[in-house]
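Quick one: this structure, given as structure tokens, is what I'll be asking you about.
The complex appears here minus one protein chain, its other protein chains still in place.
We call the chains A and B, going by the order they appear; numbering starts again at 1 in every chain.
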Amino acid sequence: MKGITGKRFVPLCIAGLCIALFAACGGKKSGAVIINYPTFQCGVNTAAPVVEQLIAEFNQQYAGKYEIRKEDVPGDQNYVDKIRVQLGTGDVPPVIYGGGYNLLDPALARDVVVDLTAVINGDSEWKALYSDTALTVNSRDGKIYASSSEGSVIGYFYNKELFAKAGITAPAASWDEFFRQCDTLKAAGITPLALDTADSAWISMLWMGAIIATENTAGLAFMQQMTPNNYNTPEMIKAAALIQNMLRNYTTVDAVGGAYEHAANNFLSGNAAMIANGPWMMGDFSDTTKTSAGFADKVGAAVYPGGFVYDAPIQGYFVTKQKDPALQEASIAMVKFFTSAHAQQVALEIQGMVPSSPGVPISDQAKQKWPLLVNFLDQANNAQFRSDNLQATMYPNLLDIVSQELPRLAAGSITPEQFCQLLTEGAAKNN
Amino acid sequence: MRTFKHLKTVEKLGFVAKYVFLLGCVCTALFPLVWVFMSSFKTNAEILSNGISLPSRFSFDGYTQALKISPILQYFFNSVVITSITTVVNVFFLAMAAYIFARYQFRGKNILYLLLSLSLVIPMTALLHPVYMTINALHLANKKSGLVLVYTALNLPMSLLILRGTFQSIPRSMEEAAVMDGAGFVRVFFQIMLPMAKSGLASAGVLTFLNCWNEFTFALVLTSSQSARTLPLSLSYFTSQFSFNYTAMFAAIVIAIIPSIVVFALFQEQIVRSLTAGAIKE
Partner (left out) sequence: MKIKKRWLVLFLAPSVILFMLIYAAPLIMVFASSLTDWRLMSPGIHFTGFANYIRLFKDPDFYMALKNTLIWILIHCIAHVSLGVFLALILYKRPWGWKAIRTVYMVPNIISNAAIGMIFVNVFNPRFGVLNSLIRLLGFGDINKNWLMDAATAFPSVTMTWFLFAGYTTIIVLAQALSIDESMLEAARVDGASNFQIDRLIMLPLLKKIIGTTMVMAASYMLQMFDLIYVTTNGGPGKMTTNLPLLLYGVYRSEYNYAYANTIGVCIIVVGLFSMTLINRSFKVNEADY
């Protein structure tokens, strides 16, 4: 023990630690331009196999020239949090995909986004994939910054077996009929709706938005507006009152405080007759760890009463400004590839994701794999009103307020008017 | 030793009450473990439909899926490396500092100690941004060493608090005798003080180990490639906004906790041995 004297020991330790801490990592050189692409579409995310395949195809097509290296950031919220921290410091990945989370606006505020207007206008094939709504979602002040691949066409699913048990033959055409159906179901001992309030209350908010949009033209205009500041409108208050009614009378006891998973499970296990959600849920209908075998055959899809459907391309991929022009070019090539007609087709076939571009046909393979989707898209095409969903247009801080206040609304400790007032106050914090 | 029979009624009651309380503690502590373990065998529908029921069948699907969906073994390895280095470095450095604070007077001592223990009350969420920039500036982002640096610092106040208390509780007479024998400062520290502070070192070590093992936020923000990511991040692979695999997630949690329970149990033994060896008795 006396071999190492203390005098030498301490500096040795410190030196050793310093070496360990500051040891440089040898960089691996290769000819291709490397795009490090962090993504939340990994793990159990339904888009994971799509991204996997697109990266493999891209790397093959551009072998020796460009190479995408996937970095998993599992969990949607983790990805968004991480990108926001990076935006704050200016050190961002070359390609960002916001999915349903508006990352474009914060990125633009930090001035890190590459203007793609010239590139896209000069590329007729790419340009042709943009619908009018896709242009709106991906442009700011007349400049195109992003490119979409997925559309979000959202209606609701219903359990045909439970409907039949209550003697209901078809989904409701009007909200009055809808609530009558809820009463009928309830009278037959069936819980009509699967709802949630946690994690920003995705399902409940889908119903709410649909009610607002079909109330009158002002309501529809409200739904089509980005980041509204005033929620104290008659349409909004009426919708809040109806949601209060739904949470109190027409849903499971665990809806208040429940998350998407709980609501989904209530629908999948036949505890509730209806759930509002997008086509990406269809895969779950035949997943036997989540539901019983044969459940998929019992599910029907519908657009909302009053002829409304959510239909908006999901804000797409964008390229960030990089010091290395070659990397920026590679990133643009990646975005083009990831949002091409082929990529949209891949997402449709693997995941049942609706293409953002109306020009992309529904292939026979997709029709065979997702019969429910075809049926639903037919209805959606005939829908009278369409808009983006409430959550996509709200300020992000309102999502927390919704989660916190819906339980109080359901309990009756606040009125629909107060609920809307709280949202308005929350919106004001952003200015 | 008297047997139960010979105890007075009050003592009997106390005895029973004591074991009822202990049993309560054990049940409370085991409940989460059992729950997680059971859930790793249930289907997703079972987990979401009945929290307390037994699994309908025992299948290891959850475990195979956990290994397939996430790179859990790689993350596990990273966690072991990062956590062990952090624990050793942290306890060593803080023992040095704590010893000085416990024994010596110097100008600015109180203010320095106050500053160092101030870090105990700093909300780490608020520091996320600046720490990220610091680590980037040191070129340690996305490296295990970056996380080691941050974790060593994160556990600084707690270890300082525990270790200073430990050194304070060691009688001065021990050192004084050694100094009389001609031992220098460094030898006193390494050969007398450190062995005598074993219980404190072990406590600080255990706390540091567990804190690092479960840390999530910094691991998320400071790493991006698989070579530096840690176990808590792997749990996010099993839930995304519209899909989930709870069975696999609970299997992953079991994989994550069983070894750390074992490590902890072994470490505990170490504390006891050092104590019963009479290291601290005068």
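By our rule, a contact is a pair of C-beta atoms (placed from the backbone, for glycine too) under 8 Å apart; a residue touches a chain by one contact, two chains touch by 3 or more.
As the structure is a computational prediction, the values presented were derived from the model and not from experiment.
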{"item": "Missing-chain contacts mapped onto chain A", "value": "10-11, 14, 17, 81, 84, 87-88, 105-106, 109-111, 197-199, 252-254, 256-257, 262, 395-397, 399-400, 403-405, 407-408, 411, 413-414, 429-430"}
{"item": "For chain B, the residues touching the chain missing from this view", "value": "18-19, 21-22, 25-26, 28-33, 35-36, 49-52, 93-94, 96-97, 99-100, 102-104, 106, 112-113, 115-127, 129-131, 134, 138, 149-150, 152-154, 156-158, 160-162, 165, 168-169, 171-172, 175, 179, 185-186, 189, 199-200, 202-203, 206-207, 210, 213-214, 216, 232, 235, 250, 253, 256-257, 260-261, 264-265, 268-269, 271-272, 275-276, 280-282"}
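Following the convention adopted for this analysis, only the chains that are shown with their structure count from here on.
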{"item": "Chain B residues within the chain A interface of the complex", "value": "43-45, 48-49, 61, 69-71, 85, 89, 92, 96, 128-129, 132-133, 136, 138-140, 143, 145, 148-149, 184-187, 189-191, 220-221, 224-226, 233-234, 236-248"}
{"item": "Touching residues (chain side chain A, partner chain B) in the complex", "value": "1, 5-7, 9-10, 13, 17, 20-25, 36, 38, 40, 42-46, 71-78, 81-82, 85, 88-89, 91, 100, 199, 202, 260-262, 265, 268-269, 277-278, 280-281, 283-284, 287-291"}
